[in-house]
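Only one protein chain is missing; all other protein chains are in place.
Which chain is which? They are A and B, in the order written, and residues in each are numbered from 1.
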Amino acid sequence: MCKRAVLLTVVIILVVVGLLPVLVMFAKTLVTDGHFSFASYKALFSSGRQWVLLWHTLALSSLTTVLATLIGLPLGILLARTDLPLRRTLAVLFVIPLLIPPYVTAVSWFHILGREGFLSQLLGPAVGARTSGWLFGLPGCVLVLFSTFLPIVILLTMTYLKTVSPHLEEAGKLVGKWPRVLRQITVRLIMPGVLLGAMLVFLLSMGEFGVPTFLRYSVFPVESFTQFSAFYNFEAATAATIPLGVITLGLLAVERIFLRSKTYQLRPAGTDHQFPRIDLGSGRLWLFAIVSVLSFLIVVLPLLALVIESFSLSAFRGAFSRAGDSLVRSLTYAAIGASLLAIVGFFCGYLIHTRSLPLWRGVDSLTIFLFALPSTVIGIGLTTLWNRPSTNLIYATPVIIIFGYLAQYTALTSRITVTSLAQIPPSMEEAAQTAGAAWLRRTGFIIAPLAKRGLIAGWIVGFIFCLRDTGISMMVYPPGHDTFPVRIFTLMANGPPSLIAALCVTLVAATLLPLGILGFAFRQIRSHK
Amino acid sequence: MKVVAALTVIAVLICLSGCGRKGESPERKGEVVVYVSEDQVFSQPILMDFERETGIRVRAVCDTEEAKGTGTMNRLIAEKNNPQADVYWANEPIRAVVLKQRGISTPYFSSNAEGIPDIFKDPDGYWTGFSARARVFVVNKGSRNKPHSIAAYTDPAWNGKAVIANPLFGTTTTHTAALFTLYGDEKAKAFMNDLKKNAVKISTSNGESADLVASGEFAFSLVDSDDATNRMREGRPVEMIFPDQGQGELGCLIVPNAVVLIKDGPNPTNGKKLIDCLLSKETERKLALAACAQIPLHPGVPAPRELKPLDKIKTTEIDYEKVARKMQEIQPFLKDWVGY
Partner (left out) sequence: MSAVRFESVTKSYSGRPAVENVSLIVEKGERLTILGPSGCGKTTLLRLLAGFLTPDKGSILIDGELVARDGRNLRPAEERKLGMVFQDLALWPHLSVRGNLEFGLKARGLPRLQRRKRILEILRLVQMEASANSRIQELSGGQQQRVALARAIVLRPKALLMDEPLSNLDYDLNLRSREAILRLHGELGFTLLYVTHDRDEAFHIGTRVVVMRHGAVDRIGTPEEIREHFQQVSL
């Protein structure tokens, strides 16, 4: 049947691009000197210290996740559903830290809170010493990662809020005021989205290594990292990622159990029923002040630190001359990556939503597992698999980078697709079936257009993640084809701070500008229809 | 759906058109692939000059600040069976030795290597050193006494006043491994433990060490000469001291860049040309003048003004091959020592 063929093809693509390289790496961990052995795993947990490291990682991830969820959820509601002033601007502001490599954010905070940072220059060295002590360690790491990943929860909350059937809220409003309706109805309904956001934040924090190292908080991934950087021992390095993989699968299981028996009445796609806008009343200005202060603290301040450092035309000129070509490449790769992620993610999401093949659960778990896997492992796996003369067309070209993107980020577009498909009443597809359309036709002409919002959201999310990616790109880019974030990092090594700052500001602009243009274009098209 | 498909097709076409060159034999087109561990800020001008002067297109892979060298070395090792690189520009010789040990490099005796002291070259030609950093003390000017030997680290007079970069990464690893080969395991371990007893602070990098000394928080630190030079040029209150220069003392450890010809690379002829360029006096002159302030190994090339020329420094007699092997041996001890 056509449906089976297409879905199986997509699964095979996912397996070949994502699973195979990882399997190759893990297979190698079980072979030492030509025979089967667990030697690569012996180093793991041989010292008690590694348990401490694991604890540190869990603490960092948990704190970041809890904070991001507790603040991201109400923020998402405030920005999407209320009459808070300057909602759109604030939403864009909060997204900015996601676009900047967290390592750079950490450096910005160092410029502010460090011993010789702005704060200490303003308020005296004693204050500087205290803020510096506070920055270097768990609190600083949480601050940086929280501000970087908070937008994920906000964006997912805002997206899932659009899927709630307004009738349910209206029914609630008849018997209760908004806070209660929100708490007991709305939030419960968007729980899957919130949980997904929390899981993504947890996984991303868990894999962070650069920031904790800079802020001197030892975390578990250091084991894998030192195996790579000091021993060049790929097997031991890969083996060292297993505990993280176990945690990932554990999280998935928790999510499944939690969501298993819940069904959600969703708003039919395509209807543009207006959502009731929550009137904040007297609380409006207070809430606006709080949100503005928050955005100032976690977004504007570090950004300012960057901009002040880069405040010279020569720095920007230097940035463009040193990195202009990589920016164009990055935008191209991100666009291609996002498009392919949207397509592959759509079919994976379709498979998971309709459960058309018995391995649907495996596909979902695989995408999340790959999302959580350190990019170095995926990168070296890709190299090991594809670096052969016969596959030069893949390895020696940017195609390998796209493979990496597909492996690492399909989870995002897949899950977003699942949600948007769930919004489509089954009768839409049934009507198409009755009209005589085979699977491909009705998926292409009925399902996909109805899921358009989700496809676009998925494309944007894919674009952001591909553009900001450093891990995968760094490991596999063909010589001379480096991407912009990688260029930022390579130039960071002893590059003048003004140059680095200029590059980061450019990165933010380079991400927001195309999205802004696309958004503008879409709105024009819609108003012309 | 159609729009997405169309965009994808167009984008793929653009992309492929940009990289279609790989298919033809690159040798004829004049290309060289180099993996670089030297900071890109410094390597980029050199490579661009080479490209301009020879017309050979340079395609580079560089290391990042965050990964501190994970990228290039791991790629070279992972690509062993189908090498993509022609040349490796290492920022210290240990990596070059590792490549030799793993059979990834191939010997090449460049004519421009003449004049470079033998100690900075592999006798079999697998790597050649150039443009070096020295491991020096950066000392805060406000400090009454000045350290002159690395033994200062274990001197109780300096308790809590010294800082050193994490010996698991970078040149500090090299230096620590060098000490192990020079002192022998027992004495070296005792030295490291005494460091701990003397409340020596561990920083994340040489740069950070230099900043801590410049701010006055600590009196001195062992860093690379370019870190010290940078702070001096910024006008910070620090000075540079070459350690162990006295009679019978160890001398100052020199860490040169090293250039390696990769075995079975795609463009060996151009690779050799690039190596010749990197080993030239002209390159050393440029790197000495640049902010990285590296010491030329060719006699007669002027050193950066804050530093002494090579022939005026008592350098440590060292076998980099031994150091490379020792480095891998002492990793477990170091991890334990750092607290991982």
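FYI, contacts are C-beta pairs under 8 Å (C-beta built on N, C-alpha and C of every residue); 3 or more make two chains touch, one makes a residue touch a chain.
Predicted model, so just to flag it, every value in this text is computed and none were measured.
Enquirer: For the full complex, can you list every visible chain touched by the one that's not shown?
Expert: Even though it is not drawn, that chain still touches A.
Enquirer: Out of A:P125, A:G172, A:P425 or A:G480, which residue would touch the omitted chain in the full complex?
Expert: A:P425
Enquirer: Using the touch definition from the top, which of A:V299, A:I446 or A:V461 touches the missing chain?
Expert: Final answer for the missing-chain contact: A:I446.
Enquirer: Determine and list the chain A residues touching the chain excluded from the picture.
Expert: Interface with the chain not displayed, on the chain A side: 268-272, 425, 427-428, 430-439, 441-442, 445-446, 449-450, 452.
As a convention for this text, only the chains that are shown with their structure count from here on.
Enquirer: Counting only Cα atoms for the centres, state how far chain A is from chain B in Å.
Expert: Spacing between the chain centres: roughly 34 Å.
Enquirer: Provide the residue numbers of chain A that touch chain B in the complex, in ascending order.
Expert: That would be residues 47, 49, 53, 103, 115-116, 210, 213-214, 216, 218, 222-223, 225-226, 228-232, 234, 322, 332-333, 335-336, 339-340, 342-343, 376, 380, 383-384, 387-389, 392-393, 395-398, 444, 448-449, 455, 459, 470, 474-475, 477-482, 486-487, 489-496, 499 of chain A.
Enquirer: For the complex, which residues does chain B have touching chain A?
Expert: 1, 4, 7-8, 11-12, 14-16, 19, 22-23, 33-35, 39-42, 44, 57-71, 73-75, 77-79, 81-82, 84-85, 98, 102, 168-169, 173, 204, 207, 211, 215, 217, 226, 230, 291-292, 327-328, 331, 335-336, 339-340
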